[in-house]
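The complex appears here without one of its protein chains, the remainder shown in place.
== subunit A ==
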Amino acid sequence: MDPTLLSRILTAETLAFHIIWATIGVGVPIFISLAEAWGIYKKDDHYILMARRWTRGFVITVAVGVVTGTSIGLMLNLLWPRFMQLAGNVISLPLFLETFAFFFEAIFLGIYLYTWDRFRKPIYHWLTSIPIIIGSALSAVFITTVNAFMNTPAGVQIENGEVTDIYPLAAMFNPATPSKTAHVLSSSYVACAFLLGGIAAHALLKGRHSTYHQKGLKMTMIAGLILSVATAVAGDMSGKFLAKNVPEKLAAAEWHFETQQEAPLIIGGYLDENQEVQGAIQIPWALSILGKGKPDGEIIGLNDFPVDERPPLYLHYLFDGMVLIGAFLILISALFLYAWWRRRNLWHPWLLRGIVLGAPMSFLAIELGWIYAEVGRQPWIIRGVMRVDAASTTADHVGVLLVVFTLLYITLAVIAVSVLRRLFHHHSPEKELEERRIIL
């Protein structure tokens, strides 16, 4: 196989693995901090314990996130040297700032972990969680601006493959930046709400009807509903951004070939040999509303683009999957809160099963959305500037690296999961409260 294809596979694999841990790294600190703050405010040891237990698991995931993040950072240079040579001029500011944010987070994570009982007032310890949240959110924002630049390059003049003029801030705040960062942040938070909520729901389903897990579930589901609605709003922003700035990506996702007004939204279905859509659910005007905010908005079709600049058409299924999962998350958290409000049976097994299902589904949605965003840019590595095959390394041995890193990721995943399981399996929250001599 040629180095370009191997480099694409290795980069995709590394990122696909990394974003699972990175999402946890961005989202979970919010919940740890919330739980600790609520626990201190209400003088409720359940929440303090919740923060402690979440932190304990969080450290393991952070370690894997850090090493895979270092990997992707260095791999960009090793696998895409010509891309980095060109883009290094332009994207170095956000990359540099991202490292600062990461530094800030790393310092305070160390402090947070080892000062649980060291300060006179518990509030001081809680305060050290704020820089972790800020650091992790900022590093997500900065790295997303780099990706946004690759989608809609701005703030740079390029002549004959040479950069001639750069405006660093304009490059960072390119047209894709607002919608992308909003969607990345909100979806990370929502995935973590469902990850932690799913764990609590799982424990409740297993018959451990402890107040600890009940409190955890209520807290994460309130956050889950707010955040999943926010994610949908951010997704709508992204749709409007795509229709205006990267129409081929939206058109590929919706199998929208002819430029037209009153464009319908398509769910499911398949394409026959004449590129006709079969067996799909069509929602009239919905694509125009998604893209332009009005039923008669004109949506540009794929046929307006040269054949060799069109992204692949399987994107449609990824897009559908992501949107459907998002809708499911809103629905299930809304149902839970509705049952709570109307004093129905909150702990109904089917409701709990739905929340447990929400945990892996929300991570799947993140993977789908990310693949959609990346593959939707094909064949460009920087849209309109540099094609992927012009960017990759010319060195041999990419195949060796691919095998080695595949094995590494499998090993890391297996060990991390088993370490996490062992950490909590024989150590129930009730037992831990007893050990800490807290009687409730």
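Before moving on, here are some points about what is shown:
Please note the rule applied: a contact is a pair of C-beta atoms (placed from the backbone, for glycine too) under 8 Å apart; a residue touches a chain by one contact, two chains touch by 3 or more; residues count from 1.
By definition in this document, contacts and distances are computed from a predicted model.
Not every chain of the complex appears here, and the one that does not is recorded in UniProt as "Cytochrome bd-I ubiquinol oxidase subunit 2 apoprotein", selected from "Na+/H+ antiporter subunit D", "Membrane protein", "Cytochrome bd-I ubiquinol oxidase subunit 2 apoprotein" or "Electron transfer flavoprotein subunit alpha". Across A:Ile40, A:Ile130, A:Val163 or A:Leu205, the residue that sits in touch with the chain not pictured is A:Val163.
Contact with the chain that does not appear here is found for just one residue of A:Ile111, A:Ile267 or A:Leu337, A:Ile111. Although one chain is not displayed, subunit A still touches it through residues 56, 59-60, 62-64, 66-68, 70-71, 73-75, 77-82, 84-90, 92-93, 95-100, 102-104, 106-111, 113-115, 117-118, 131, 163, 165-169, 393-395, 397-398, 400-401, 404-405, 408, 412, 415-416, 419, 422-423, 427.
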